[in-house]
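One protein chain omitted, others in place.
What follows is chain A.
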Amino acid sequence: MSKTLFDKVWDSHVVQQIENGPDVLFIDRHLVHEVTSPVAFLGLKNRDIKVLYPERTFATADHNTPTRNQHLPVKDKLSANQLKALEENSKAHNIPYWGLGHEKNGIVHVIGPENGITVPGATIVCGDSHTSTHGAFGAIAFGIGTSEVEMVLSTQCIMQPKPKSMRINVNGKLNKAVTPKDVALFIISKLTTSGATGYFVEYAGDVFRDMSMEGRMTVCNLSIEMGARGGMIAPDEKTFDYVEGKEYAPKGADWNKATEYWQTLYSDDDATFDKEINFDASEIEPMITYGTNPGMGMGISNDIPMAEAVEGGMATYKKSLNYMAFAEGDAMIGKPIDFVFLGSCTNGRIEDFRAFASIIKGRKKADNVTAWLVPGSHRVEEAIKEEGILDILNTAGFELREPGCSACLAMNDDKIPAGKYAVSTSNRNFEGRQGPGSRTLLASPLVAAAAAVTGKVTDPRELMEEVLA
C-alpha cells in the first residue's frame, strides 16, 4: 500500500494501537527545557521512578534566561529557581544538560539540529509547540504538554491518535525579498490559525526543495500557527549534508545504513492525503502581520482588510485591531515602530542574521528604534562573529545579545513596553505576547532590518535595488 512520508515515520514508531483510542507512539528523542519540565520531574519523583532512557533525552535552558551577562547569577529569583530545578533534575537522571554558558546552549529547536539530535525519520517531542521545527529534516516532531513530558521521561512513549494528513504544495519561483518566513506567513494567512488543526502537514514543491535547511526549519517551525500538529519536508541530499558529522548523528557503517533508510522517506507517488492545497510562489510578497494572531498577515504593500472582508467573527476582528490601534483600510507601510526583535526558534539562525546584515550594511540604526538581536545559540553567535556580521551590526549601531528565547515570549527581562510596536521575527503576535500591552508585527529578517534602519514599516525591496541591479 502506498504511504505518505508521515505514514512511514509514524507507523514505524507505533508500539501498540488501542481500538477506538490513541496509538502508543515511541519517541526517539526528547528535548527538555526549564519551563515545562519541573512538574513532570516532580511526577516521576512522586512515583519514585527514573527517566527510562536518559540517553534519548537532552536538556537546555532557553525560555527563562537573560540575554545579557549570562556569566552572572540570574537575578530573577523564580527564573533562577526554575533553572536550578532543571540542572538538578538533569543531574539526578543522568540527562545531558546544556545550561547557561555551556558551548552547546541555545534555543532548544536551534541546538537540536546543530548537534545532530535531529535526524530524518525520527520522532522528536518537546514541551514546546514549536518543536515542529525539526520536521524540516523529515522527522515527526511536535509539541507536547507537561503530562506528556512526564510520560516520555518515564516510558519514552506518548499516546496520541494519528492525525489526518495534509500536503501543501508551493510551486514556481519566489519573488525578490520573499523569504521562508514570508512563505509561511502567507500560507497561515490563507489557512487561518485553525486551518490545519487536526492535521500533520507535509510541505512539498519547488519552493521547499530549493530552500536551505535553515529556511525549511523556519517554515516547519510555524506549522503550529495554522493549528497543525507539525509539518515536515522529505529529506534529500541537502538534509544529509547538514546532518553528516554532527555529534549525535550516526557515524561510519551506521551512517551508511541510516542514509539508505532515509532515502526511502518520501510520499509515494500515489499516496493520498486527507487534504491537499496548492499555492503559486509568484503570489507571495514580503509579509507583515497587522493583528493579534499569526493568521492576520498580508503582503506588506497591502492595506489592512475591512472587517466585512474577513472570515470569522467581526467582534473578534475589531477587538484585535483595537488592541493594535490600527484601523481597517490603513496602509502598513510607513507606520512608525519602536522596537525590532531579531531572533527566536523561528528566525534566530545564521541565515537570518545574514539576511538582516544584508540590509543594514552601510546604513545606520534609526534613532527611534531599540533593537534586540538575539542569536539562537552560541554556535550561531560564533558564526556571526566569524563571518564578520558582528562588525556590520556594530558599525550600523546595533549590538548582539546572548542566546535564548528572549522577547519572543518575554519571560525574561526582554519585554516590549505597553503600547509600543515591535517588528519581530518571532512566531506569535498574540496580545501581550512580547510583554503586557506590547504590539507585535511579525515579519522576516529583511522586513525587520528595513524597519530597524528607517524607524517605520518599510518595504525591504526599496532598500535592495542596488543589490539586484
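To be clear about the criterion, a contact is a pair of C-beta atoms (placed from the backbone, for glycine too) under 8 Å apart; a residue touches a chain by one contact, two chains touch by 3 or more; residues count from 1.
Note that contacts and distances are computed from a predicted model.
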| item | value |
| --- | --- |
| Complex member absent from the view - protein name from UniProt, among "NADH-quinone oxidoreductase", "Energy-coupling factor ABC transporter ATP-binding protein", "Cytochrome bc1 complex Rieske iron-sulfur subunit" or "3-isopropylmalate dehydratase small subunit" | "3-isopropylmalate dehydratase small subunit" |
| Residue of A:T4, A:T60 or A:Q82 touching the missing chain in the full complex | A:Q82 |
| Options A:P66, A:G99, A:G127 or A:G299, residue touching the unrepresented chain | A:G127 |
| Residue in contact with the excluded chain [from A:M159, A:I277 or A:I333] | A:M159 |
| Touching residues (missing chain, whole complex) on chain A | 13, 15-16, 18-22, 24, 26, 28-29, 35-36, 38-39, 42-43, 46-47, 49, 52-53, 55-56, 63-64, 76, 78-79, 81-82, 85, 127-129, 131, 143-148, 150-151, 154-161, 163, 193-194, 197-198, 224, 227, 229, 248, 250, 254, 293, 312-313, 315-316, 319, 409-411, 418, 428, 430-433, 436-437 |
